[in-house]
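Structure in C-alpha cells, see below.
The complex appears here without one of its protein chains, the remainder shown in place.
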Amino acid sequence: MQKTSYQVNEKGYYGEFGGAFIPEMLYPNVEELRQNYLKILNDPDFQKEVNQLLKNYVGRPTPLYFAKRFSDKYGAKIYLKREDLCHTGAHKINNTIGQIVLAKRLGKKRIIAETGAGQHGVATATVCALMGMKCIVYMGDIDIKRQAPNVARMKMLGATVIPAHSGSKTLKDATNEAIRDWISNPINTHYIIGSVVGPHPYPDLVARFQSVISKEIKQQLLEAEGTENPDYVVACVGGGSNAAGIFYHYLDRLNVKLIAVEAAGKGIHSGKSAATSQLGKIGIIHGSKTLVMQSPDGQITEPYSISAGLDYPGIGPMHAHLFQTKRVQFLSVTDDQAMLAGIELSKMEGIIPAIETAHAIAIFKEQKFKKDDIVVVNLSGRGDKDLNTYIKYFNL
Amino acid sequence: MQKTSYQVNEKGYYGEFGGAFIPEMLYPNVEELRQNYLKILNDPDFQKEVNQLLKNYVGRPTPLYFAKRFSDKYGAKIYLKREDLCHTGAHKINNTIGQIVLAKRLGKKRIIAETGAGQHGVATATVCALMGMKCIVYMGDIDIKRQAPNVARMKMLGATVIPAHSGSKTLKDATNEAIRDWISNPINTHYIIGSVVGPHPYPDLVARFQSVISKEIKQQLLEAEGTENPDYVVACVGGGSNAAGIFYHYLDRLNVKLIAVEAAGKGIHSGKSAATSQLGKIGIIHGSKTLVMQSPDGQITEPYSISAGLDYPGIGPMHAHLFQTKRVQFLSVTDDQAMLAGIELSKMEGIIPAIETAHAIAIFKEQKFKKDDIVVVNLSGRGDKDLNTYIKYFNL
Amino acid sequence: MNRIQKKLEEKKKLLSIYFTAGYPTTQDTIPILMALEKSGVDLIEIGLPFSDPLADGTTIQESAATALKNGMATEVIFNQLKDVRKKITVPLLLMGYFNPILQFGVENFCQKCYETGIDGLIIPDLPIQVYEEFYKNTFEKNGLIPIFLITPQTDNERINRIDSISDGFIYMVSNNGTTGAKKTFEKEQSEYFKRIFAMKLKHPQIVGFGISNKDTFYQATKFTSGAIIGSAFIQMLSRDGLGGIDAFIKSIR
Partner (left out) sequence: MNRIQKKLEEKKKLLSIYFTAGYPTTQDTIPILMALEKSGVDLIEIGLPFSDPLADGTTIQESAATALKNGMATEVIFNQLKDVRKKITVPLLLMGYFNPILQFGVENFCQKCYETGIDGLIIPDLPIQVYEEFYKNTFEKNGLIPIFLITPQTDNERINRIDSISDGFIYMVSNNGTTGAKKTFEKEQSEYFKRIFAMKLKHPQIVGFGISNKDTFYQATKFTSGAIIGSAFIQMLSRDGLGGIDAFIKSIR
C-alpha cells in the first residue's frame, strides 16, 4: 500500500481537493506565482531575508509556554504556542512577511488583501508599510463597522480599506472583491491571501510560510520534554492557516494526533454554524475545490460564528483532505463554549486569547487526556481585537 | 575626584534624590521589602523562575530591530528595541513578573497596583492571573472612562478595578488610593508599583527588573554591529521605568549618550505640560524626594499630556539625579510632534507605537545625528491602547 | 452541426445578449428569450445566478442576487426551458459558475442541456485542463460547445491552445476587469483586437465585457466576429423592463 501524502501534488491537489478553479483572467497571475514560488522560496537569499524579518521584526521564535495552572486543572501537559506574541498579534503575519518578500521578487508594486476580523488586513498593511508598497484591503461593510479598531490600525499603517457592499458584506464578499481587483490589475498587483485557501499554489504557499510554527515547536519541545513529538496538536480552523502551520511538520508523524477545531456557532444543526467539515459538501470556493457550506443548488451559504475569523464557509483543501483521510480529528465548539474558554484562560493564565483561538482552548472541557499526554495548542492570536465582544458577552 | 555613581546608595538615595518619605503606617511593609529584595533578587532560584517566565511567557528577548526606512530618512542607524512585542504590549510586564515572584516569596496573597493608561494595570492583572493571586487595581475615574478597553482587559483577567474619585481622578490619585489600600492592608498585601517611583527600594527594584532591556541590547548590538555600545540611547519618561531599563547597563559607559524625552503637552510654558525636569522643583511625591511639578506652596499640580502614561507630575529619583548630573540629556516633545511621529513610524515601518513611545520617536525631526551614529530607541509599547486617540486626532 | 457553429458561418457581426435568469422576476426567462429572438439577436447567453460571481461587476452581481432571492435555481431554469425549442431557434448558451453545476452533477447538467436544446456552455471558473481531463467527453456526447475565454494578458501560446480545444467561438474578454458596461474603449483595446485578429485563429472571436452601445459594439467587432452585451442590457431591463428590449437591440445595430 502506498503511503498517503498529505502534501500538495504537482498538479496542485491534496487528494481530490485543491486545484485552481479560476477564471481565465486570473490565469497569468496565478500561473506566474505557481511557476516561481518554489524557486523563490528555495533561494537562500529569500530565506535569509524572510528569516531576518521573522526574527527581528515579527519576534520569532514565539515561546512554547507550559500552562501550569491549566495543565493542573485539565490533567495533561498543556503547552501553548504563543503566536499571540507575534507583531500585530496573531500568526497571520508569518504569511504576510513571506508573501511581501515574494511579491517584491516578482516585481509587484501594489498589494491587495481581503480581511474578515481585520487581523490579516492589519498584517498585510503592516508589511506593506515596512516595504513601502501600496496596500488595498477589502473588508465587508458589516465587518468594517464591527471591527473599527482594526480598520483604524490599517489606516494608521497607510492602507486603503475598501468596503465590500455585495452579498452579506462579510469575509466571503471581501474575498470576492479582492479577486475582482486582481482581475482588474493583473500586472503590477500581488494578492496576499490570508489563509490556506484559494487556487493552487496559495494553500501550499501559505502553509509553507506558516510551517515555521511547527518547525519551532519540534526544537522547543525537545528542550522542554526531551522529544520533538507531542501526543496531540490542537488548532482552530477558519480557513486553516494556523492549523496548517502547527500540523505541518507532524503530518507524517502518525503517532502525533492532530485535532482541528471548527466553530459550531449556535450549534452545528442550528442553522447558525461554521463547522464546514460537518456541514459542507465538496464544491468550489474562491478557486479551490474543497469542502464548502452550500445550498443543495450549489449557492454558497453564509456561515455564522461569534468569531469573525472563523465564519468562513470553506476550509482549505489540505484540511478537506486531512478530514477525509481521517489524519486529523475534527471537533467543533459553540460560541458559548469558546467564550467560556476564553475567559477561563484569561483568569487562569493571564492570556486573553482571540475568540478564534478560544475555540481550540475549549476542547479541554470535553476531551479527556491522560496525565502524561503532551498537548500543544496553537495560541493563534491575542484577544485585544475581541474585547468588545467579550465585554458584551460577559457584561464586563 | 570620585566617580559619580548613578545607582542608588545604601541609604536609598541617588545623589540627593530618593529616600522613603512614607507615613509610619507603611514603614513595616517598605522595610520588609527593603530588607529582603536584594537577597531574593540574588537568589538563583528566583532568577531562574523569573528568567523562565520572561522567556516562555513574556516572549523575551524582544528583538532589536534595525528600522531601515526610518534610518534612511533620518540619516542615522536607528534601532528599535521592541518592548511592544512583550506579552500585554509594553515593557511594564518585565517589572510585574519580577514583583509577583518576589511577592510570592514574601508570602503575600493579595496584590494592589495603580494605573493610568491601564498598561501597568493590565500587566499586573496578568501576572496575578498567572499566579492565582487576588488583584486590585486603582484607576482614576476619568481614566477608567477614557481607557475602557484596558479596563475590560483587567476584568477579563479577573482583577477588580476600583475607581479613584479623589483629586483630578487620574494617575496621581490612583496612586494615592493604592497607597491608602496598602496602609489598610499591611500584612497580606504587596503593592506592585508601576514605574521607578515611590519610596526606596521601589525605584531600584523596578529599575533592576527593567534592566533586562539594556542587558539584551548589549548582546544584540554586538551581533548586529560588532559593539555593545550604541552612540545614543533614547527613551520616553513618564515615571521613568522604560528609560531606566534601557539606560541601566550604559549608565557608567560615558561614551554612550543617553536621551530622555518628556511630554511637553501643549508646550512647556503653556500650563498644559508634563515636562517635569523643566518645570519641576525638588519635592516629595509618593514617598520619594525627586523633581515634582508643584505650586510655590508645595501643592502638587496636575500635569497634562495627550499620553496617559506620561502625565505624571514627578519623575523617578534616579532620573532626577541623572538630570541634575547631566548624565542624561532631557528633551521634550509636544502632543502634536508625538502624534505625527506615531503615524510616521506606522506608515514607514509598520509599527504603531504607544503615544508614550511616539514621544521618543519624535526627536528625529529635531535632533541631528551623524550617518554612522547608532541610535537605539526604546519602543516601549504598542499603540493599540491609543487607537481612539489616534483616530480622533487624525480623523481616521 | 450545432446551431452556434451554423450561426458563426453567417458573414455578419454577431450580436449576443447576456441576461441573468430570474431577473427582474422569475417569470421573465421565456418572455426575454422570445423578445430577443424577435428583435433579431444572433446568440443568447442565459446566466445562471450564483451567490459569488467573482468575475462579474456590480450590475450582474446584483441581478444574480435578486434572481436568487426570487427563487431562481438550476432545477427551475431547466423546467422553464423545457419547451424553449418549440418557441425559438436562436442559439442558446448557458453561462454559470462551476459550483452549482458541480452540485447538480456535470453529467446530469449536460444531459439536461441536451434535452433542452442548449447549444453551448460558458463556465468561467472551469479551467481548460480540468475540462479536457474530465468533462470533454460529456460535453461532446451532449452536443455542447465549450466556450473559453481569452484576455489581454493571455499569451499567444495559450491562445493557440485554447483555439485548438475550442469548437465554436472564442470569448474574447475586452479588457482587464470584471463584467460591466463601458461608454468607450481605449486605444489599447483596439490594439489587442488587432493583435488577436493578426493571429488568424481557427475559431472566430466574439468580444465580451464592456460593450454597451452602438459605438462600443462597432469598435469591438471591427476586427472580430461579434460582441456580447450583458451589463448594459441588464441595466436597460432594470430601467425600462421587458418592453425596452426591442428598442435597445435596434439601437445597437
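Letters are used for the chains, namely A, B and C, taken in the order the chains are written, and counting of residues starts over at 1 for each.
One rule holds in what follows: a residue touches a chain if its C-beta (ideal position, glycine included) is under 8 Å from a C-beta of that chain, and two chains touch if they have at least 3 such contacts.
As the structure is a computational prediction, the values presented were derived from the model and not from experiment.
Asks: Can you list the shown chains that the absent chain is in touch with?
Replies: Per the touch rule above, the missing chain touches B.
Asks: Of B:286, B:321, B:347 or B:385, which one is in contact with the hidden chain?
Replies: Counting the whole complex, the residue in contact with the absent chain is B:286.
Asks: Which listed residue (B:107, B:271 or B:298) would be found touching the missing chain in the intact complex?
Replies: Counting the whole complex, the residue in contact with the absent chain is B:298.
Asks: Among B:176, B:229 or B:367, choose the residue that contacts the chain missing from this document, as touch is defined above.
Replies: For the chain that is not drawn, the touching residue is B:176.
Asks: Looking at the full complex, which residue from B:38, B:187 or B:222 touches the chain that isn't shown here?
Replies: B:187
Asks: If I consider the whole complex, including the chain that's not displayed, which of B:27, B:46, B:66 or B:394 touches that chain?
Replies: Per the contact definition at the top, the residue touching the missing chain is B:27.
Asks: Applying the definition given at the start, please give the residues of subunit B touching the unseen chain.
Replies: Within subunit B, the residues that touch the unshown chain are 19-25, 27-28, 166-167, 172-173, 176, 179-180, 183-187, 281-287, 292, 294, 296-301.
In this section, only the chains that are shown with their structure count from here on.
Asks: Determine the centre-to-centre distance between subunit A and subunit C, using the mean Cα coordinates as centres, and give it in whole Å.
Replies: Chain centres of subunit A and subunit C, defined by C-alpha means, are spaced 37 Å apart.
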